[in-house]
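For this depiction, one protein chain was excluded, whereas all remaining protein chains were kept in their positions.
Going in written order, the chains are labelled A and B, and every chain counts its residues from 1.
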Amino acid sequence: MATDVSRIHVETTINGEPVEFLCEGHDTLLMALRDAVGLTGTKEGCSTGDCGACSVMLDGRLVPSCLVLAPEAQGRAVTTIEGIAKDGKLHPLQQQFLQHAALQCGICTPGFIVAAKALLDVNSNPTESEARYWLAGNLCRCTGYDKIIRAVLDAAAETQKVTV
Amino acid sequence: MSTRHHFEYVGTRPIRHDGVDKVTGRAAFGADFSLPGMLYGAVVRSPHAHARIVSIDTSAAEAVPGVKAIVTGRDIPKTNKKVWLGGEGALDLGDMGDNALAHEKVLYDGHAIAAVAASTLEAAREAARLVRIEYDVLEPAMTLERALAADAPILHPEMTTGGKPIPGATGPTNIAARMEIKRGDVDAGFAEADVIVEHEFRTPMVHQGYIEPHATVARVGADGRIIVWTTTQGPFLVRDACAGILHLDAANVRVVPSEIGGGFGGKIPVYLEPLAIVLSQKSGRPVKMVMDRSDVFRATGPTSGCHIVMKMGAKRDGTLVAASASMWYEAGAYKGSPYGAAAMCALACYNVPNFFVEAYDVVVNKPKVAAYRAPGSPMSTLATESLMDELARRLEMDPIELRLKNAVATGDHAPYGPKYGPIGLRQVLEAVREHPHWSAPLGPNQGRGVACGFWFNGGMNSSATVSLDSDGSATVVTGNPDIGGTRAAQAMMVSEELGIPVERVRPVVGDTDTAGYTDLSAGSRVCYATGMAVIRAAEDVREQLRLRAAKIWKIEPDQVVWEGGQARSLVAGDDKQPLSVSAIAATLAKTGGPIVGRASLNAPMAGPAFAAHICDLELDRETGCSKIVRYTAIQDAGKAVHPSYVEGQMQGGAAQGIGWALNEEYIFNAKGTMENPGFLDYRMPVASDLPMIDTVIVEVANPSHPYGVRGVGEVPIVPPLAAVANAMRSVTGIRFGQMPMSPPRVLAETTTRREEPAVAMSS
Partner (left out) sequence: MARVFLSNDMMSGTGGLDVVTIDAPRVHELVRELVARYPRLNLEMFDRLAVAIDGEIHNDPDYLPLKSDSEVHFVPRIAGGR
């Protein structure tokens, strides 16, 4: 009886914590996060990299986890929606999303918050246009994006105030 | 009933109760759910748009290691049961069951034929690939024209035309139904007209585009009890539909709705649930099934493409005298397009003394259509509002003045018959006229369009319970999945009735075992009808609190009044301090036990909503690409319980309508295969496509609701197609009848057609 030698052992860091999991060579990071690690906050909307619901950060870079192979997480740092709030305290982005009612069904919200965090990491004072184009890779069908953009711009302003 | 006008909580903007879960990724949607020992299901789908199934051989599939069960149409005998949705005719379970798993024929590319459950998703998919099916491929009917032709391929040989068929039409047909509404003498009306405009319109099949694919977990116990966790707009409908399709006793089926990642009507029917149940029955294990995006496009329920020919006539002073329309709506593979609503909504905004509207429900080899936000109305409104725009140009009349001249008001008769009660169309149109957007200057290559629209206010059955805890906090339970913020609204209503803070009310979405029966979260009905039940249940609690106060004070109940969130004694000379909810709640055990308030109702459809949208569009003449540069949505909400979520509905509906007008369409090849079943080529609006969407909420109270609430969820998608088309007309000089007005289409039209001189919009 042939033994299954194709499962790969991955050691990675997720939201600052060391994590290990087994996966197939062709599994996506999205599948590994949701099924192997049990972090279901990252969502699957299309699996073709078009909707942004699976957005995570890999070594600080915004990626669609449905287009990243799970073994690529080896030795790298992954940030998911579950890691955005720190020590039980919501990030300004999360707070502003709530204040602005920037979510209706909420399925796209994890992806948007991770993507917006990635934006603020590289551009702490985006214009409306910059925010819209950065977030053009995240689909929302409920809100028409208005309140999402307002929330992101207000979160940027708030984070600016804190650092200055 | 008399409408309340002063509110403490209603009209404010508290943080929604499920908000923190949703911004932290904790909220559990359909695919987030798992059970120990779970199997994974995969579906075998037809690659042919129209074929007879000759044979199905599952032997190779069964041999794949890990496969535990396979189901085909043989396992699910057809039913002729119906479910009364209050929808367009009955929801035909025979059709829904055959759609979930084909029996003799496959009727569209993607039609499910078999399903496999295995220990891993990979094994299930591998087995699905190995199911051998022999087809007798038939010519598909992929367009209305083909389906209506004398030599059309017939989808259902036994189909006859319901409603009011054309006399003399006999023989096999793809026309499932026909209906008419009329008033006066339309020929005489047109004879009186000084100006007549007419045009043909075609809109494509489009999808609701919810970001969360369908997902279900089903578990059949050894005792025959079935639990289904699923993403749905209607857990009770899932229960009754699965019971009907699978010949089960609904009493043994419990449906637990997950958080829902968008529905818009598309998560009303069942697709995976019956399959997961049968696979679980056969395997003895729980079964999880999740659709991929391509399946969602090919095999769920988009809305109809349609063809409308419409004509309107007016006097020189703008008074409408006649209108006629013929509408053909695609039902997809089984009867049931929103042809009736389309006909009823087309002229709903105007007083037209003479009209004739006919509408046809036509089957074609495309997925069976499901409801999509005000089903039928956006398309027929495109026709009406485009023609109103043309009339305004021909008459050299301001578009708002033309609409105001003919707008329906309280007491006018709707085109489908009954009188309107208090309605807000005039107020909405006046708000357009006064809005700074209406008079703002336009830049180069920009055009402005305006359109209004109508949708009914859904009623139907709802139940609610409100339980009071001894600490004075409360729980409200209903069976309506929260698709737009209704949990927050329900908590606010309980707060309003009991005088306790919104944070001290816990709104809960129950399941079919824990909540009283409720009809769907759809039809713009949750805040209105379920909201009414919540208010009455809270009133029930309040009444019981009043009686407890009487008991505590040892006075007659009619000596106690409830005022400002407290019970007060009316006994003259009394020095009793008023009792708050918390004070009475602390004594519940001593005064008679726990307090649970309840209410249930079957609400009428009453208090429809009107909206008007202003759209500024900028055209890149080199590429045909257009961009919305300014957009304002104005709507009568009756009473906005949580204004942020009302605004959200207006903005979201507008965005969907803009996508429908500019880019979205199902593209089929000649064989009947959908060529763009993914978000790359099915192009929905993204953040960089849209500006901020300004909103104005008009409030003309709906007398059928204690707070005046009107349903708000659907009407926002009704005006945008015409608003965008009218803006395009303004900037190109061309009346587009074919949607979407995508860049290649606009470029082709603007470079080959001689431009008509654009008539300036008077502001």
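Assume a contact is a pair of C-beta atoms (placed from the backbone, for glycine too) under 8 Å apart; a residue touches a chain by one contact, two chains touch by 3 or more.
Treat the numbers as computed from the prediction; the structure is a model and nothing was measured.
Visitor: Using the whole complex, pick out the displayed chains that touch the missing one.
Guide: It touches the following shown chains in the full complex: B.
Visitor: So one chain is hidden, and I want to know which residue out of B:Arg52, B:Arg74, B:Arg129 or B:Lys164 touches that hidden chain in the complete assembly.
Guide: In the complete complex, the chain left out is touched by residue B:Lys164.
Visitor: Identify the residue among B:Val238, B:Ala371 or B:Leu662 that touches the chain left out of the display.
Guide: Going through B:Val238, B:Ala371 or B:Leu662 one by one, B:Ala371 is the residue touching the chain not shown.
Visitor: If I consider the whole complex, including the chain that's not displayed, which of B:Glu104, B:Glu134 or B:Glu180 touches that chain?
Guide: In the full complex, the listed residue that touches the missing chain is B:Glu180.
Visitor: Taking the full complex into account, find the residue in B:Pro36, B:Gly168, B:Pro418 or B:Gly593 that is in contact with the omitted chain.
Guide: Considering the complete complex, B:Pro418 is the one touching the chain left out.
Visitor: Where the complex has a chain not shown, which of B:Gly110, B:Pro274, B:Gly318 or B:Gly523 is the residue touching it?
Guide: For the chain that is not drawn, the touching residue is B:Gly523.
Visitor: With the missing chain put back, one of B:Gln446, B:Ser704 or B:Asn726 would touch it. Which one?
Guide: B:Ser704
Visitor: Take the complete complex as the reference. Which residues in chain B touch the chain that isn't displayed?
Guide: Residues 84-90, 163-164, 179-182, 208, 263-266, 268, 338, 340-341, 344, 371-375, 416-421, 456, 458-460, 483-484, 520-525, 602, 604-606, 649, 704, 713-714 of chain B touch the chain absent from view.
In this section, only the chains that are shown with their structure count from here on.
Visitor: Rounded to the nearest whole Å, what is the centre-to-centre distance of chain A and chain B, using the mean of the C-alpha atoms as each centre?
Guide: Here chain A and chain B have centroids separated by 29 Å.
Visitor: Which part of chain B faces chain A closely enough to touch in the complex?
Guide: Those in contact with chain A are residues 13, 15-16, 18-20, 22-29, 31-32, 122, 208-213, 259-264, 290, 292-293, 483-485, 642, 644-645, 647-649, 651-656, 678-680, 684-690, 692-693.
Visitor: Which residues of chain A touch chain B in the complex?
Guide: 24, 34, 39-48, 50-51, 53, 80-82, 84-85, 90, 94, 97-101, 103-110, 113, 128-129, 131-133, 135-150
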